[in-house]
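Only a portion of the chains appears, each positioned as in the full assembly.
As written, the chains take the letters A, B and C, and residue 1 is the first residue of each chain.
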Amino acid sequence: MSEKERLNTLTLLSKNEKNYFDSPEDAALEVFDNLYVGRDYKITFNCPEFTALCPVTGQPDFGKITITYIADEKCVESKSLKMYLFAFRNHNSFHEEVVNRILEDIVAVCDPREITVYGEFMPRGGISLDIEASHKKNS
Amino acid sequence: MSEKERLNTLTLLSKNEKNYFDSPEDAALEVFDNLYVGRDYKITFNCPEFTALCPVTGQPDFGKITITYIADEKCVESKSLKMYLFAFRNHNSFHEEVVNRILEDIVAVCDPREITVYGEFMPRGGISLDIEASHKKNS
Amino acid sequence: MSEKERLNTLTLLSKNEKNYFDSPEDAALEVFDNLYVGRDYKITFNCPEFTALCPVTGQPDFGKITITYIADEKCVESKSLKMYLFAFRNHNSFHEEVVNRILEDIVAVCDPREITVYGEFMPRGGISLDIEASHKKNS
């Protein structure tokens, strides 16, 4: 069916129907084989559309997450990463937890040679936070 | 109680506890008296942290909303505007609907002399949309 | 099937398998009903990833297309616009033709109140071209 027919005739999602996970635990990060495992090359995911909830106020926080890593045997699949980051949407978390957790979840699933996760959050009360966490394999 | 005690001893909000409305219908915009009603002066709200859900995919969309208006007897109270915009978070809406709706809701609550609502949304599939809607009182 | 299984087991598209139309004539622009037809509001599509072929050299040209219009009864559906713009990929066209043609094709399919199409193309031989074409309904 063409998109046009779908728009005109299809029941659109009801006003509160969402297509993302409730929590990061539910959104499994997926991996695929690193075809260039003989080389150390850097992959960066730029994710400027990050949002979660503040544990103190219960109100939304927004930020930009940048993930740079050197894969070992496995690479992170980017559509699963997108779904994983969406899953913070209704999840209460401090900025320090968001960044460290993303780091740990990616290390757990693909065991990279090196990884840095950098979060830059929007200001509240005139102050904004950036958090940067790194991990490197013991060689 | 000081913030410190609260953090250490208070039960933090549970992992999915939110403090915003489910839908814009629930989040009443509030007004106060315009103290300078004798003058036409422009007020702009810059709201770069806007997010709603796409009605087709059910996945998050992000954008920047800019509201410029000349008040008549009533001005929009900004904390209620913040809560109102938060209420789109789990609400499915096309960009055209978001912008036109915000315009209509503000006109309904404070009947301004003039108003423009401008939404600039993040790209999907290589294309990004901007929507701009205006309203002017018949004088 | 989850994305992971698909990646690991699915036959990937062969090295030259494309999912776009050969020519703009084949890629029908689609429309939907303008829900705010009582109001003149501006819609802008920002399309920075445009490419076609030069009719003289047969080599790729690149540019940014910006379409701003005020809809009448019909709005352009953005996924069909994406497919329509992809269809210039292997199509030879001068910059002047690209811009004027996009204008005429959109006017033909949705008869807007006003429309401007603006193309900004990458330099060749030290010179770059911008083309801007507009159309307004006779009221």
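In this section, a contact is a pair of C-beta atoms (placed from the backbone, for glycine too) under 8 Å apart; a residue touches a chain by one contact, two chains touch by 3 or more.
The model shown is predicted, which means the values in this text are computed figures rather than measured ones.
All together, the complex described by this structure holds 10 copies of its single chain type, of which 3 are visible.
Please note the rule applied: only the chains that are shown with their structure count from here on.
Copies chain A and chain B of the same chain sequence form an interface built mainly from equivalent positions, shared numbers / all numbers used being over half. Inter-chain contacts peak for the pair A-B. Per-chain Cα centroids separate chain A from chain C by 31 Å. Averaged C-alpha coordinates put the centre of chain A at 26 Å from the centre of chain B.
Each of the following residues of chain A touches two or more other chains: 7. Listing the residues of chain A that touch chain B in their complex gives 7, 12-20, 22-23, 48-49, 51, 53, 55-60, 62, 86, 89-92, 122. For chain C in complex with chain B, the residues that touch the partner chain are 35-36, 39-49, 75, 78-79, 81-82, 85. The residues of chain B lying in touch with chain C in their complex are 96-97, 99-100, 123, 125-135.
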